[in-house]
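Removed from the display is one protein chain of the complex; every other protein chain stays in position.
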Amino acid sequence: MKYLFIDASESKMTYAQIGDDSSFQTRIFETDRDFASKITAICDEMLEVGGFTAHEADVFVVGTGPGSLTGIRVAASFFRTLAMVKSCELVGVNLFVWALKTLAQAGVTGQIKLVSPTLIDKAFEVEATLPALSFEPPKLVERSDIGKDGVKTYGINFSDGNVEKIELSGQALHDLIVNDKTNVERANDMAGIFKILPFYVIPSQAERNFKQNNKDR
Amino acid sequence: MGEKNFYRSISPEATVEFAKKLATEYPKALVLLHGTLGAGKTLFAKGFTCGLGIEANVSSPSYTLMNEYRGNSASVFHLDLYRLNCFEEVVDIGLFDILESGQPCLIEWAERVEELEKLAHLAVNISQSENDTTEESFESRDITWEWKEAKK
Partner (left out) sequence: MITLGVESSCDDTSIAIIKDGTTILTSMVSSQIEIHKRFGGVVPEVASRKHLEAILPLLNEALGAAQIKLSDIDQIAVTSGPGLLGPLLIGLTTAKALAWYLKKPLIPVNHIEAHLTASFLAASKKPEYPFIGLIVSGGHSNLVYATGPRKFECLARTLDDAPGELYDKIARHLGLGYPGGPVIQKEGENGDPHRYNLPIPMRKKGYVFSFSGLKTAVMRITQQEGENLNRADLCASLQYVVAEIFAEKIEMALKDRPAKIIAMAGGVAANKVLRERIKKVADKYKVELLLPTIHLCTDNAAMVAAHGYYAAETVSGNPLEVNAVANWEMGEG
């Protein structure tokens, strides 16, 4: 399975990974508000590195965040369109699941928390019990409250006092893409492709209102 | 810092010149512009951007929500939050990413997002001069400005 992955959730850089069943390569690109200008060149370079063309790829994989929505939405737009045009598989991977897989592969077990910074003084917090990769919808917390309750807390693009920053692992990502059937979003038809969207941790008002009005259904 | 400063501008041109000079004192600032409709916030932004050494067609970001004026080494961001429909929109346009980057940023109608008051910023208030009833002095504006430190 030949895949191409791009994650643009960090505002100052883009992470790209290309691989097939047996191996993968990663590259980091410097992008600062110009990711939309560089996206085709990044794809061209990665395909060159991977040794296959876009037409030969089997799967397009996009990082769905959370993080800088500008970058995430550009990547999502681009890859959703490719998957639709090519009628091929589209996979969405969010940072939480990638981080959990990284920690699991590093042998971390038990109850942990992940935090991802947002707004000015807040963060999204997720609780998980490794090695399971599932988690409840994130909670919005004050950054000053992080890491104070004794549960080991890891930061995604974030470190502070007793919060350790995770270095997301390419191997973990590779395994998720190639093998994981439940924790990443997989789409094999148009309807499914339309549903792969950025990980909006702040749900839109309309979605909240709809859920509110349809609680009993 | 922390005192309120005052300037009476007698014309749109004077507002622009004044903002130009003020920019040299606050080259990296977040500026929150307050004032009613027609007060001259965009004019102020025009002068301020020029004062930062950036030549650009500064226009009202009322419809774009955010304009970026690019200079040689940095950019100035100019926002107008008047037409914001909801809080998510502020997050989505990347305002917080820009604020973290430390680039100069001018925001009109900042009252729409309360969080902004907590940041260190230059608070500028433009209002029509009182006691003016003649047509000519209708252009006169009272501008006050104050540097506010970040609140916890």
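We call the chains A and B, going by the order they appear; numbering starts again at 1 in every chain.
Everything that follows uses one rule, which is that a contact is a pair of C-beta atoms (placed from the backbone, for glycine too) under 8 Å apart; a residue touches a chain by one contact, two chains touch by 3 or more.
All values derive from a computational prediction rather than experimental measurement.
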**Message:** Going by the stated contact criterion, tell me the shown chains that border the hidden chain.
**Reply:** A, B
**Message:** Which candidate, A:Ile39, A:Val59, A:Leu130 or A:Ile177, sits in contact with the chain we can't see?
**Reply:** A:Ile39
**Complete:** Contacts from chain B to the absent chain lie at residues 12, 36-38, 40, 42-43, 57, 59-69, 85-86, 88-89, 92-94, 128, 138
**Contact footprint on chain A, counting only the chain that is left out** = 34, 36-41, 43, 54-55, 69-70, 73-74, 76-82, 84-86, 190, 193-195, 197-198, 200, 204-207, 209-210, 214
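By our rule, only the chains that are shown with their structure count from here on.
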**Complete:** Contacts from chain B onto chain A in the complex sit at residues 86-88, 91-92, 94, 96-97, 99-101, 115, 118-119
**Complete:** chain B partner, complex, touching residues on chain A are 11, 68-70, 118-121, 200, 202, 204-205
